[in-house]
Each structure stands twice: as structure tokens, then as C-alpha cells.
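Data first, discussion second: the structure below is written as C-alpha cells.
Excluded from the complex is one protein chain; the other protein chains are retained at their positions.
Labels A and B are assigned to the chains in the order they are written; within every chain, residues are numbered from 1.
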């Protein structure tokens, strides 16, 4: 009984969130709010991956914006090409350049290739970088700094390639999403639902990962990396797996972000954006199953509502959030609530002793 | 039973042959051209004052420090392999200060040590029930009553047993135990010794230890290391009769204690 609760309780919580996001929210929110919630879901998808890598794996990934950007730009390229029509060239290339399209854009005409790329590109990029870093036992702050440097480099590169990626403005003005007109509210709702469903899907994936032996091994690696070596595992592989999964999740989040936000630009993927992604994870509870996602949803909501009323104050708020949460609630608000709840005696306590 | 009289068939398949093993730290030779043959079915003891290079020798064999020379096991040179490969080849070790996963329960600690036998795909499944080899190890090391306790709350000696249990789950054919009974009560030492003899039948067991009483009771073969070199090797009686060993243990012991202090700081 007790173990059943422990095993499937989280699934019930995920199901509850699914009902909220997929049934309740579309029914009660205005199209504008629903679209905003869609953006938060995209950030939350990336946050779930950060929870896996950072919360469970101890790898402070400060450059997830890069993978968010890979997915986002891959999707955006496809949407631009879709908007341009067969054989067409994206509008901004005529504007900033001579109207010729770089060859590496060409495959993104295909929706199937784009979907494949959204998963494969971040996986390959993360695998290469992670392999280079983890195999040489670079970790801790070094790892964090390298990932952040990667985000800076990535954003710089995007800004510098105005003819290929739209530069500072990024890619925007999408009209179709795999054949569906994005100006139609029904279709916007559908895109939202896809993002929310993907968030739920990612949560189910990490739920299984966390209860699996891999999940235990990952935590063991986080807490005593060198010891894991003497269990016959290369900790680099364990970390690499988590890092790659986190990268793919960030990419999926980014891919859905582009059609929902209607834009993807360097400021959505740079170092500050990457840090923003971490904020929700820290707030919700990095090592918890639902903490990162709920935290990201909350921080996303906070960002929208604060920027609406005080555009500049948001940064103070973000800064303060890091300071207060990490200083006072390092395990996140989710854990703080959990601890408070634990003080209330549970009924049927006896069953725990076995 | 004397080592040099061992007939070929007495030497089991799983023996570890160390030849000319040398470890240098920035010019300082911590292990100096050590030759050692460790044979299955015996409890080998490695003794010597602090700083003699015992831990470093084990570190070298388990891939923790770079070394020159050879450590052959089943036709592989361990010195050319990385730590986790060495473990997968069947060499297990414990550490001077017990290192178990404090947050995980005793059972989880043992279970996680079984990972070497699982496919990556199997790792993605949740643990269901207790695998038989984990249950066996739990019995063997006598921690069955504590199986659901977090390993962090175990007494020092129990942690060492847990580590040995983890080696059993790993199915390590060669076990290198670094001062497993240090800090144990006399009773716990007895139990540990009995445990080693029990599990040592089909394994190669190497124990690093200072305490001569313990060595006397449980050693089949003793190797004395001093200043990185093998001083002598033989049965307990032979070792005790050796004048050099007496000199080191009686004459230099104080020096050893001082080094130990610096070592731990």
C-alpha cells in the first residue's frame, strides 16, 4: 500500500497537472493567456531536463539556452521555409542579403527532417561536448563555466550571422505550423496543447528515470563520483546520458517555443536566458520530480506579469530570486513545503514500519 | 603452506601477478619495483609501517594512480586499464576510510554494486524486489537487520562490512581491502576475520593491516612492505622471525605514527 503510494503517487500528481494544463486551462484562459502559458510550458520542458542534469546529476548546466536555441531555430527555420512556400526563400534573407539561401537551410524544408533534427542535433552536440568534458573529468564550477561560455558563444554567433539566422532579430513571422495556419485561434490552441502534452510526456520520462536504477546511479554519481568508478561504471557515461537527455528536452522546449511565441531570437537562448531557465528549477526544487516544471511555470508567469507592469524591475526580481532561494531554500520551495507538510503527522503511519 | 613450494595446480586460475610495479610522485618513489603473486583461495596480508606504500600499491592496481611495470590478471595488464574496466575485470577494492553512499539504504548500496552485471537497458527499469545475489551478500556480511537503514548511520565497522558486501555483489574475484579492521573492536575484528576466511575460498583476498594479532589469526601469506619495497614474504611465523621486520616494527614504529598523522591532515 505504502510502496504503491510512493511509486504511483507521483504519477497521480503528473496526471493532475495534465488535467489542469490540457483540460482546465484551455477552457478557462483567454487565447492570449493560454498562449503565454504555452511559453511557460516550453520553459518548463527545458526545466525538467535541468532538474535531471543538475538536481539529480549535480551538473550545473548554465547553457541550456543553447539546446533550447538549437530546437527553436531548427523549428523556426522550417516554419520560415513553410511560410516562404516551396522553392521560396525566407523574407529576411532578401532583406539583409542577396536572397540566396545557405545550403544547410535546405533540409529544413522537410518537416520530418526538422523533427528529427530537433532531437538529433542537440543530442549530438551535447554528446560531443559532454564527452570532451566528462571523460577528462572536468566538473563542478569548471563545467558550469564552460556551459555558460557556450551560451555566450552561441548567442554571439547568432547575432553575427544576420544573413543566415536573422541576427539580433532572430526568426519571426511564422504563418504555418505543419500546414496549420497559425493565425487561427483553434490552431494556436492545438499548438499549445502539443507543448503541454510534451511537458507531461517529459515528466513521465523523468519519473521513470528517477525510479529506475539509472536514477539511483545518477544520484550516486552526483554524491560520490569517484566511488562510482569502483562499482565498475564510468561516471562520465552516466553523466553524459543525463546531459544528453536534458539537452534533448531543452531542444523540444525550444522547438515548441518558436511557434507559440512567434519568434526565436538570440535573447531567448543566450546566457541570461539560460540562467532564467535555471531560476525556475531552483525555485521549484531541483531534485524533485515536479519541482522544476512547477517552478518554471511560476517564474514564467512572474516574468510576464512583472514585465507587463514594471518592465525593468523584472531583472531585480530574477536576481533577488536566485539570492533568496538558493541562500535560504537550496532544495527549492517544493521541498520547503514538503518539509512543512512532513511535520503534520500522517495517518496510518504504522504501515511504514516493515 | 609456503609460497615458494606451491605446486602449479595449487595456483588457481585467478591469480594476480605483479611485476616490477613502480609508482612515482614528482620524483619520490612511493612503490619501488614490487613483485608480488597473489593466489586464489588464500588470504594475503600486506603489512608495513605507515607510508610504506601499501595504499599506493592498491591504488596503482586499481587505476587510481599511474604506475609502471605490470599487474597481470587473466592475461590483461591492469596498469593499462581504467578504473571501471579493472572493476569489470573482477578486481574490487575498499578504501581506508569507508566510502559508501550515505544517503542510500544498505540494500540500495548493495544493489547499486550489482550494476556491473546489468545491461544499460536493464538500468532503465526500476528495482523490483531484492535480487538473490543481493540477499545473499546481505546475509553473508550480517547486515540483514539493517537493510533499510541509510548507510550513513552505520557504525564504522558496519560500513566496512557493507563495502565488502558490495564487493560480493560485484562478484569481485580479487578483493583488495585497505585497512578494513582499523578502528574496529576486538569482537568486530574476529567477525571480519571469519568473514574473510569464509569468502576467501574461491577468491583472492588481499588485506592491508597493521595489527599483528589480527594478521596472526587470519593470514595465510604475509608480505612486508617497507619504503616502497618488498622486504620479505612468507607465513606469519616466518615473518615474525625475521630480524628486519622486527627492526621496522619495533625500531621505526614511532616514525610511522608521525607520518600517519601528516597523512591524514
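What we mean here is this: contacts are C-beta pairs under 8 Å (C-beta built on N, C-alpha and C of every residue); 3 or more make two chains touch, one makes a residue touch a chain.
We take it that contacts and distances are computed from a predicted model.
Only one of "Urea ABC transporter permease subunit UrtB", "Succinate dehydrogenase hydrophobic membrane anchor subunit", "Spore coat protein JB" or "Twin-arginine translocation pathway signal" fits the UniProt record of the hidden chain, and that name is "Urea ABC transporter permease subunit UrtB". When you scan A:11, A:84, A:124 or A:152 for touch with the missing chain, the hit is A:152. Checked against the hidden chain, the listed residues A:45, A:282, A:296 or A:333 yield one contact partner: A:282. In the complete assembly, the contact with the undisplayed chain comes from A:144, out of A:11, A:124 or A:144.
From the set A:93, A:126 or A:318, the residue in touch with the chain omitted from the display is A:318, counting the whole complex.
By the touch rule set out above, chain A reaches the unshown chain at residues 58, 60, 62, 129, 132-133, 136-138, 140-142, 144-146, 148-150, 152-153, 156-157, 159-160, 224, 226-227, 271-272, 275, 278, 282, 312, 315-316, 318-323, 326-327, 330.
Note that only the chains that are shown with their structure count from here on.
Considering their complex, residues 7, 208-209, 211-214, 216-217, 219-220, 223-224, 227, 229-234 of chain A touch chain B.
Within the complex, the chain B residues that touch chain A are 62, 82-84, 87-88, 92-93, 99, 101-104, 108, 111-113, 115-116, 118, 122-127, 166, 170.
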